[in-house]
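The complex appears here without one of its protein chains, the remainder shown in place.
Order of writing sets the chain letters: A, B and C. Residues in each chain are counted from 1.
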Amino acid sequence: MRVYAMRFALLSIGAWLSGALVEAWAQPATPIPAQMPPQAALPTQEDHPTAVLPEPSPRWIYVLEPVFPYLVASKMWILDGDDLSIKGMVNGGYLPNAVLSHDKSRFWIAETYWSRGSRGTRTDVVTAWDTKTLDPLGEVILPNGRFLVVPKKHNATLSHDGRYLFSFNMDPAFSLSVVDVNEMKYLGELDTQGCSLAFATGTNSVASICPDGRFVHLTFDASGKLTKTELSEPWFDSQNDPVFEHAAVHRPSKRAFFISYDGWVYPVTLDGMPKVGERWKLQGPGDEEWRPGGWQLAAFHAASNRLFVTMHKGGKWTHKQAGDEVWVFDVAAKKRVHRLPLDHHSPTIAVSQDEKPLLFALTETAILMSYDTTTWQKKAERSALGISPWLLYTFGE
Amino acid sequence: MRVYAMRFALLSIGAWLSGALVEAWAQPATPIPAQMPPQAALPTQEDHPTAVLPEPSPRWIYVLEPVFPYLVASKMWILDGDDLSIKGMVNGGYLPNAVLSHDKSRFWIAETYWSRGSRGTRTDVVTAWDTKTLDPLGEVILPNGRFLVVPKKHNATLSHDGRYLFSFNMDPAFSLSVVDVNEMKYLGELDTQGCSLAFATGTNSVASICPDGRFVHLTFDASGKLTKTELSEPWFDSQNDPVFEHAAVHRPSKRAFFISYDGWVYPVTLDGMPKVGERWKLQGPGDEEWRPGGWQLAAFHAASNRLFVTMHKGGKWTHKQAGDEVWVFDVAAKKRVHRLPLDHHSPTIAVSQDEKPLLFALTETAILMSYDTTTWQKKAERSALGISPWLLYTFGE
Amino acid sequence: MTILDAFDRMMEHTARRIAQRSSRRGILARLGTALVGGAVLPLLPVDKTRAKLAHASEFAKTAQTTDPTKCNYWRHCASDGYLCSCCGGTVNVCPPGTYASPTSWIGTCINPDDGQAYLIAYQDCCGKDSCGMCFCLGTEGEMPSYRPELNNDIVWCFGAPSMVYHCSSQVLIGKA
Partner (left out) sequence: MTILDAFDRMMEHTARRIAQRSSRRGILARLGTALVGGAVLPLLPVDKTRAKLAHASEFAKTAQTTDPTKCNYWRHCASDGYLCSCCGGTVNVCPPGTYASPTSWIGTCINPDDGQAYLIAYQDCCGKDSCGMCFCLGTEGEMPSYRPELNNDIVWCFGAPSMVYHCSSQVLIGKA
């Protein structure tokens, strides 16, 4: 019938737009049987195409939602940072980690599936997504699995040249799975010697944090084979004042700031074997009641040398308490330059890397806020962003 | 190490308790590598077994939650009807349908999975669950798929002898998939001639509702082959006053009550070709403003001949509006015997089939209420039962 | 009309299939009644949409024509689900990475600006799990799923590469 033929022509264009690789993923288009109610395929006056996004803006915010307590149904939301309108979303698997490409063309999600939702055969994959079409472009199987944990940003990252994706694995042997994302190929595991997380330090090197407060630094060759394992001296007291996992890392400048439970800032250069600078403290005189805390509690804006940290009033072991304020520091002067009281207390923040950056704060109750850091005015607020959005990402960070 | 050995002994007992068939589903138990932090496997003073339920009580309530808007992560909750405490739960797939066995030993979930959550290869299955261990016992693939729709109870049902499970399918050809649940074997499709839903009418027969207000009645042989197709006369006006899909059906007595948008009750006997009795109306003089409405809007308690219907004040096309009251009717006298104002308006109700039945009402905001129908007092209320519980089932209905 | 032709063909096809598979007497006679009797005419789409105009006006009383992200936007009179307009799409553009379904059920809504009734195709955008934003439930003229062409609970992704529901579009067909 003519009606059906028209619809399929439109569909074919959609499939073409969304890229040939998608075909491998999708069910083959099924012809519409004649028994379909005839109204179902009435010709429409309007076209019904699929939107394609422009190149991501540095002011867009990517929000990873693991979806508690429906963890097999995770999502990543993409929003315009200025008005917090939805640009689109993608689905992920169990306890996912996201990694954004350097060139803005891709992001990857390291994720875990079971063949029957939460049971059956387990499969761990890194899935590549096109940032404009939001179509999956392919996947790489992680044969040794992934670290299954409430999502933390530094469970997965990208090498300085953007070629190797590192996915931390505790199965429970500790290693980093290496995926060549240019070739979409799994290269192997780097033994982290019992150390955790992934901080890229070069094109062919990556560091992890050890239980005793050291870095382990791993260098590997083009085949993914470990060629060198170095241990740093302990640089923080992992027994009495551990650093949060959510260091503020800025990949382009290779700078990172690790923050301890008690509020010490450890500046680290991630260029080869990590170099730890002199530590300094967030709290000054009169700030004794305040502590850093939350989840993704720190963000760094490289161009202005500003470090943002969520702070709350609380005693020891309140390290997961959401921040009532964001404190802003000039890391060159090691001095606080602003205190921003948040309308809703937030465990997680991020900052855009453009010239007049936006500060994003995310609550435990699915509210996302966007602040202009030049005026400290709130630009937008959005509630009900899913039920448990968790991590924030921006391009260029 | 001794510690690990002890733990595995315990684990083996758990595996044994949960039934041998589970083995086929579960990942093989992985030995704990030596690199595991040693505290992880400290010997415990207490045992750590897995609970096993007694035979289900007729006063337990089974709550199917499709989980909007995380539809790939559905759940079925099992609660004690008297205090609404949780007995346990199971996971399901996309837009599931549940069917409870006649003998209380099993329930089945007809469900749909994709190999990567919401993408990849689609698989439709009927999964069998043990009602005591809440372990999956096996699955049957539905090669022709399932009807994907916001879950409706009568999309799937069981033949009178409990042997054949019917799963309605619109792919978009209309048929009923037949599964022999004794043999856990797919038998084939019964063509419903464009008619929908499944109402068992015998050991080897089932009826569906046609667009023009008729029943189609299908009889099949032991191999699942259709042997007879009969059409009834139209028995309701499908254009001007259609009947709700959620008829109150009581399988043991083979009685059903279909209710129309305008409030007509059509008593139907589901024993062979459905026999439709004389219709009567829910609303009497002075009830003109009231309408039936919601989702699973009607329930029948066979022993007392009572029909329960959710009612609201509203005009035409308010058929999905939740009920502010439950009206209770004596179906022999065709007379209302009680009006129960609900604390929270509810689109969905169910009734237990024991002598002093409980009435359950479920809101759109995930509140479940339990009422004693002898005193009309509320026995229990539970909020936050997931985020979108949808359908209610009891054993014996 | 193309659609009536198609409908006739479907009914004939069904009749032939029942005839082939069922006892010759009885069924065919009954179906004959269905085809030539009064029951079939109300099923025709044109009659149906006309019959609903009176009711559709209830929604139109408070409908607006400026903000498609609100439930009272005129085209949403019988839309059920998450508005694509809130999910990175519009009333007739699917969000990135989703497939526009070629099939739908059909509603009839009145545009308060001109007072005219229009047919709206409630085609779903498919291939990602539910968007979850801007849930609206319009039920004007909505029928149970045994009348699928008028039911809004169904995943209207037939013919699309994926049967996973993401959000609801409201595509204009034309005047009713």
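Everything that follows uses one rule, which is that a residue touches a chain if its C-beta (ideal position, glycine included) is under 8 Å from a C-beta of that chain, and two chains touch if they have at least 3 such contacts.
Model, not experiment: these values are computed from the prediction.
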Shown chains that the omitted chain touches within the full complex: A, B
Contact with the hidden chain (one of A:183, A:212 or A:289): A:212
Omitted-chain contact residue, chosen from B:133, B:177 or B:260: B:133
Hidden-chain contact residue, picked from the options A:319, A:345 or A:382: A:319
Absent-chain contact - pick from A:127, A:196 or A:310: A:196
Absent-chain interface as seen on chain A, which is shown: 68-72, 94-95, 112, 114, 117-119, 122, 147-150, 152, 170-172, 191, 193-197, 208-214, 226, 228-231, 233-234, 238-240, 242-245, 315-320
In chain B, positions touching the absent partner: 1-4, 7-8, 10-11, 14-15, 18, 26-32, 34-53, 73, 75, 78, 86-91, 132-135, 384, 386
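Assume only the chains that are shown with their structure count from here on.
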Most extensive contact between chains (C-beta pair count): A-C
Furthest chain, CA centroid comparison against chain B: A
Where chain A and chain B are represented by their mean Cα positions, the distance between them in whole Å: 39
Centre-of-Cα separation between chain C and chain B, whole angstrom: 27
Chain A, residues touching no fewer than two other chains: 26-27, 30, 32, 35-37, 40, 73, 91
Residue list for chain C, restricted to those that touch at least two other chains: 10, 14, 103, 127-129, 131-132, 148, 158, 162-163
